[in-house]
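A single protein chain has been omitted from the complex, and every remaining protein chain is retained in its original position.
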Amino acid sequence: MKDQWALYSKKVMEHFKHPRNVGEIKNPDGVGRVGNPICGDVMELYIKVKDDKIVDAKFRTFGCGAAIATSSMVTEMVKGKTVKEALKISNRAVAEALDGLPPIKMHCSVLAEDALKAAIEDYLAKKNKKNK
Amino acid sequence: MKDQWALYSKKVMEHFKHPRNVGEIKNPDGVGRVGNPICGDVMELYIKVKDDKIVDAKFRTFGCGAAIATSSMVTEMVKGKTVKEALKISNRAVAEALDGLPPIKMHCSVLAEDALKAAIEDYLAKKNKKNK
Amino acid sequence: MKKIYLDYAATTPCHPEVIEEMLPFFNQIYGNPSSVYQLAQKAKGAIEEAREKVARLLNAEPEEIIFTGGGTEADNMAIKGVAFANKKRGNHIITSRIEHHAVINTCKWLEKQGLKVTYISVDKFGVIDLDELRKSLTDKTILISIMHANNEVGTIEPIQEIAKIARERGIYFHTDAVQTAGKVPIDVKESGIDMLSLSGHKLYGPKGIGALYVRKGVKISPLIHGGHHERNRRAGTENVPGIVGLGKACEIASKEMANEEKRLRELRDKLYKGLNERIDDIILNGHPHRRLPGILNICVKYVEGESMLINLDLEGICVSSGSACTSGSLEPSHVLLAMGVPAEVAHGSLRFSLGRNTTQKDIDRVISVLPSIVEKLRAISPFGKEAKSKEYRG
Partner (left out) sequence: MKKIYLDYAATTPCHPEVIEEMLPFFNQIYGNPSSVYQLAQKAKGAIEEAREKVARLLNAEPEEIIFTGGGTEADNMAIKGVAFANKKRGNHIITSRIEHHAVINTCKWLEKQGLKVTYISVDKFGVIDLDELRKSLTDKTILISIMHANNEVGTIEPIQEIAKIARERGIYFHTDAVQTAGKVPIDVKESGIDMLSLSGHKLYGPKGIGALYVRKGVKISPLIHGGHHERNRRAGTENVPGIVGLGKACEIASKEMANEEKRLRELRDKLYKGLNERIDDIILNGHPHRRLPGILNICVKYVEGESMLINLDLEGICVSSGSACTSGSLEPSHVLLAMGVPAEVAHGSLRFSLGRNTTQKDIDRVISVLPSIVEKLRAISPFGKEAKSKEYRG
C-alpha cells in the first residue's frame, strides 16, 4: 500500500492548518463576497491595490477544509500581481498550486476564483466611479 | 461449532458404506421396480414370502447416497414382518430408522416405501392368480 | 498519538473474537456450502449456527433470517422485494424523510418505475408524525418502511405503534435497524415487525455482510437471482467467513448490550455537558432521551462541519459530520433539514458516536480539544463576529 492515503495533499493541509492572510483589510480597495451559507461555503476576499498592483489581500471563509485552503492560497497568489495578471488566475491554477484537490472539492477552487474576480470587479467599479 | 456437520447421519452413512441385502432373489415372490433413470433414481426390490411372512428381501438401486441407504434399510426392516405389517412401513419410518434424512432427500424414502409396496402388490397379485 | 475513534455509527472495528471465529473459514473450512462433501457441509453447518445466533438477537426463527451483502442490500431487498411481489395488491409505499439513503434512493427508483411513495415528516426531535402516517394510508398501500433509529441523530422511532397501524390494515412493516441491532433490545415477535435490516459492520462484525429478517408468510421476491442459496431468497455463494463473523458479533451483542447501553449513555451525556459548558452557540440534535445511547449530534454555529472534522483528525479524533462537504453535494443533511434545522446551521453539524473502546479519557480529550478548534475556525469565518449577535440568520 502507498505510504499516505489522504483526502487532501500536504500542501492543502499546510494551508488549512496555517491559513495565510486571515482577516479583513480596513478601507479595502475591493471586496468580493461569494457563496451562500445555505450551500455551506462563503468567502470574503479583501484587496488593497497600489499603482494597479495588488499589494495586500485578506480573507474570511466559512466552509470546508478545501474552501479555507483555497482562500489562503489565492490570497498568496494575488499579492504582487497586477490587476490584469490577477484576473488570469484560474481555479485550476489555485488547485494546482495546492498540489491538486479531490474531484468533489473542485467547486471550492471555483469559489476562490469567483471571490477574487468579485473583489477585482469591485475595485474596478470603484475606480471607474472615481475617474468619472 | 458442533463437532460434526454432515449431509447424512451416521446411520445413513453406515448403510451407504455397507448396504445390506444387495442383489437379486432368484424366483422371487414379489418384485417392485420404481423410479426412473431420467429422474436419477431407480429401485428394484425383491421379496421372498413364506406363510405370509417376508423371509428375505434384496435390492438393486441406481441413485444417490440416500437412495442406497433407504433401500438397504427398508430391506432390513421388512425381513421377518408379515405382509400386512410390511404394508404399514411408511417412508417416515424408514427415514427415522436412519436417524433422519435431509429435507431435500425425503423423496428417496418415499421411493423406498413405493418400491416395497410395489413388491408386495406384485406378490399379492401373483398369489391371487394362483389362488384363482 | 492514540487514535480516538468516535465514529462507531459509521462503522466499527471487528471484535477480536469475531476475527478469530472467521479465520478458519478463509483457508481451512473453505468448501462451498452447496457442495456435498464434509469440508463443504461443515461450512454449511457454520452458516446455520450463525443464523441461529442472529435470530436469537431479534427473537426470530432461524428460517426467517436471510443473509445479504450488507445493510443497504437488505433495505433494497425488503422494499423492492415487496414492491415486485405485491403488484396486484397495490403500488403505494410509505416511508419517512429521515431514512438512510439505502431506503430513500430505493424508493425514488421505485417511483421511476411507476410506484407511489409518501415521505412522512418528523418533528424537531426527528420523531415520525404518526398522524400524518395514518392519514397517508390508502387502499393501495403495501408497505411502510420506517427506520428503528436514525443514523445521524440517533432518535428512536415508535416502531411498535407503526407496526400496529400496519398490521391492522394488513400492510407490511419493514424497519431499518442497522443502527439499533445489537445496541438496544429488539423483539420482532413482540413488536410486530414484518421485515428488519441489519448490517455486520455496525455491530463489531465484518463489512460486506448483513441480514434481512423476513417474518414467515411475508411475500417478497428476491433482489438477486441465481442458485438455490438462502432457500431461494438470495442467490450467490455464501460469504461464509462474513456470515460466521456476523453470527459471532450478534452473540456477543446479545450478552453485552445491557451493560454497554448504560455505559455509553453516561459517557455521551458527559461529552455533551462538557462541550456545552465550553462552547457557545451549540445545539443538540435528536430526541433528548428517546435516542441511541452512543450518539451525540450537535450543530456548532458559524463554522462548517468538515473543517472541524479535519482539525479533530489532526488531533487523532475521528468523528463524522452531516455536512454537505463530506459527500461533495451542496445539500446539508436531509435529516437535519427535515427536523427544521436551518441549512446554514446544519452545515455545522458534528456526530460523535461512542462504542466498545470509548473511555472517559477519550471524552475528556474531546472536551479539551474541540473548544479551541471552534474558536480558531470562528476567527476565520465571516460569521464569527456574529456569534452571540442577533444578526446571524441561523
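Points to keep in mind about this one:
Per-chain numbering from 1; labels A, B and C assigned in written order.
Just so it is clear, contacts are C-beta pairs under 8 Å (C-beta built on N, C-alpha and C of every residue); 3 or more make two chains touch, one makes a residue touch a chain.
Please read these numbers as outputs of a predicted model, since none were measured by experiment.
Though it is not drawn, the left-out chain touches A, B, C in the full complex.
One of A:A6, A:V55 or A:A125 touches the chain omitted from the figure, and that residue is A:A6.
Among C:T180, C:S320 or C:S381, only C:S320 touches the chain left out of the display. The chain omitted from view is touched by exactly one of C:V240, C:V300 or C:A338, namely C:V240. Seen across the whole complex, the unshown chain contacts subunit A at 1-2, 5-7. Listed for subunit B, the residues touching the missing chain in the whole complex are 7-8, 16-17, 19, 22, 33, 37-44, 60-68, 103-105, 107.
Subunit C meets the missing chain through residues 3, 5, 7, 10-14, 16, 18-19, 23, 26-28, 30-32, 34-40, 68-73, 75-76, 100-103, 105-106, 108-109, 199, 201, 206-209, 221-228, 235-242, 306, 309-310, 312-313, 318-321, 326-328.
Everything below uses one rule, namely that only the chains that are shown with their structure count from here on.
Taken as a graph of touching chains, this assembly forms an open line, each chain in contact only with its neighbours along the path. One inter-chain figure worth recording: subunit A and subunit C are separated by 39 Å, centre to centre, where each centre is the mean of the chain's CA atoms.
Centroids of subunit A and subunit B (each the mean of its C-alpha atoms) stand 88 Å apart.
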